[in-house]
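Removed: one protein chain of the complex. Kept in place: all other protein chains.
Our next item is chain A:
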Amino acid sequence: MTALLLGALGLTLSLIVPGPLARARWTARAPGATVVLWQSVTLAAVLCALGVVLAAPEELVRAHGADQTFGVAALVAALGVAAVIVVRLLVSVGLVAYRSRVRRARHRLLADLLDAHAGLDDVVRVLDGGLPFAYCVPGRSPRIVLSQGTLRVLDTQQVAAVLAHERAHLSARHDVVMESFTAFYRAVPAPLRSRAPLDAVHILLEALADDAARRRHGNGPLREALQALGGPVGDLELEPHDAARERRWRLDRLAPGAPGTDARLSAAIYAVAAAILVLPTVLLVVPWLDRAMHTWPL
């Protein structure tokens, strides 16, 4: 029974919850809490999978009253599958972290060599070229890379807002959050995984960086920068559809009269996030462990 309930919960968390949660509008008013909620949902789904793997053989053994040898074999098999799940996750985390590190090191090196502003700032690098863009290279030695085109298109206040946005990503280590979701996505077998958490968390982290930038420089400059940098370059429409949708969502949050962040909503979301992690453990896993202690050949 425990295995069935954990399985149902795990499937609900990994297949049913992500869609509506990604589409929900209230998340715009509590981006930080919603990121934590996504983390809790994802972690709980993994724990449910592990719970099923460990509980199902034990419950079968108990139901059928099998002998000692079969019980030992079932226990070993269960632990083996659980170990495979954990190792697969850890390998994925390691691979994503390694690939990111290599790509970032290359970007840091080239941006430093190409910097047209000659060490104006420890972190900011300016590249030649008219195409307006801005991005950051996270890590222990971070960089913010802008193009000359960005400096031409934006005024000082708008550039300051963009820099504040990027600095928020860097200091809050949003890259670590993003990497963990990417690693999880890659570790899950194709029929069970969903892009929804990855995309939802990405845009929520953008919202968090936007909030940090607007606290320092106001809504106006940030909104203008978002309009200027994502728009068409000359007559080239470079932005793909999902990026255009994300930008519109961020612009709506910054529009005059848009609702700001909501502390009470955030508190409620944090409570739900904690409950998703704690309640299944208390209600399902602890009673099962209690029973299993008598069945497992330990």
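Everything below uses one rule, namely that contacts are C-beta pairs under 8 Å (C-beta built on N, C-alpha and C of every residue); 3 or more make two chains touch, one makes a residue touch a chain; residues count from 1.
Keep in mind that, in the parts below, contacts and distances are computed from a predicted model.
Q: Name the chain not shown, per its UniProt record: "Peptide ABC transporter", "Transcriptional regulator", "Cytochrome B" or "NitT/TauT family transport system permease protein"?
A: "Transcriptional regulator"
Q: For a quick check of understanding: of A:Arg62, A:His202 or A:Arg216, which residue touches the chain that isn't displayed?
A: Of the candidates A:Arg62, A:His202 or A:Arg216, A:His202 is in touch with the missing chain.
Q: So which of A:Leu37, A:Leu75 or A:Val145 would be touching the chain we can't see?
A: A:Val145
Q: Which residue from A:Arg29, A:His165 or A:Arg253 sits in contact with the chain not drawn here?
A: Answer from the full complex: A:His165 touches the omitted chain.
Q: Among the options A:Ala134, A:Ala212 or A:Val285, which residue touches the chain absent from this view?
A: Per the contact definition at the top, the residue touching the missing chain is A:Ala134.
Q: Looking at the full complex, which residue from A:Met1, A:Leu110, A:Leu192 or A:Val278 touches the chain that isn't shown here?
A: For the chain that is not drawn, the touching residue is A:Leu110.
Q: Mind listing the chain A residues that contact the chain we can't see here?
A: Against the missing chain, chain A presents residues 96, 99-100, 103-104, 106-107, 109-115, 118-119, 122, 127-131, 133-138, 145, 147, 162, 165-166, 169, 174-175, 178-179, 181-182, 185-186, 198-199, 202, 205, 225-226, 229-230, 233, 236-244, 246-247.
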